[in-house]
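Every protein chain but one is kept in place in this view of the complex.
Moving on, here comes subunit A:
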Amino acid sequence: MSSYYFTIIGTKDAPIYELEFSSFKLSSHQIPGKSQFPPNIKEILPFITHSSLDLIEESQWSNNQYNLGKIDSFYGISINAFITQGNIKFVICYDNNSANSKYDESSIKQFFVEVNDLYVKVLMNPFYSVNDAITSPDFDLKVKLLARKYL
C-alpha cells in the first residue's frame, strides 16, 4: 500500500494545494486513505518536492508532454510530475513499494490529467488568481475522489 503526497506548485515555487493520502486499494486494517509515511519522511516531503522542481524545470524543456513521468527519487520515494500549460506543476511523491510500477505510472498519469481538468475549472473562477492557494473544499473533495479512483 503506497502513500502519496500530492502538491500543486505555482509559478513562484509556492504550493497552492497540498494533499497527503494513501492508496485506497488493498487497505486492510488501517484507516483508508490515511497516509503511512513515517514521521521523519513526512517532514522532508515538502523538501523533496521542492528540490524536484529543479528536475522538472530541467525536463520540461526536453519533453513535449505535459506528463513528465517519474523525474526523481530520493531514498525509495519516487517523484512524478506533470506540468500544465500555465507552468503550474503537479508533483506527487510516493513510496515506491508496490510491485507493479508500470501500473502506477499510468494511473498517476490519469490522476494528473483529471486533476488538471479540476485545476482549469478553479482557474476559470473569476475570484481566483494564479498562484493563490486553492482553498475550495469542493476541489479538495474532488481531488480526493480522483485519488481514490486512480491511486
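Definition applied: a residue touches a chain if its C-beta (ideal position, glycine included) is under 8 Å from a C-beta of that chain, and two chains touch if they have at least 3 such contacts; residues count from 1.
Going forward, contacts and distances are computed from a predicted model.
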Field: Protein name, per the UniProt record, of whichever chain is missing from view ("ER membrane protein complex subunit 1", "Probable vacuolar protein sorting-associated protein 16 homolog", "MSF1-domain-containing protein" or "Trafficking protein particle complex II-specific subunit 120")
entry: "Trafficking protein particle complex II-specific subunit 120"
- prompt: Per the definition of touch given earlier, which of A:Gln36, A:Gln60, A:Ser73 or A:Gln110 contacts the omitted chain?
  reply: A:Ser73
- request: For the chain that got dropped from the picture, name the residues of subunit A it touches.
  value: 10-16, 43, 46-48, 50-55, 58, 73-76, 87, 126, 129-133
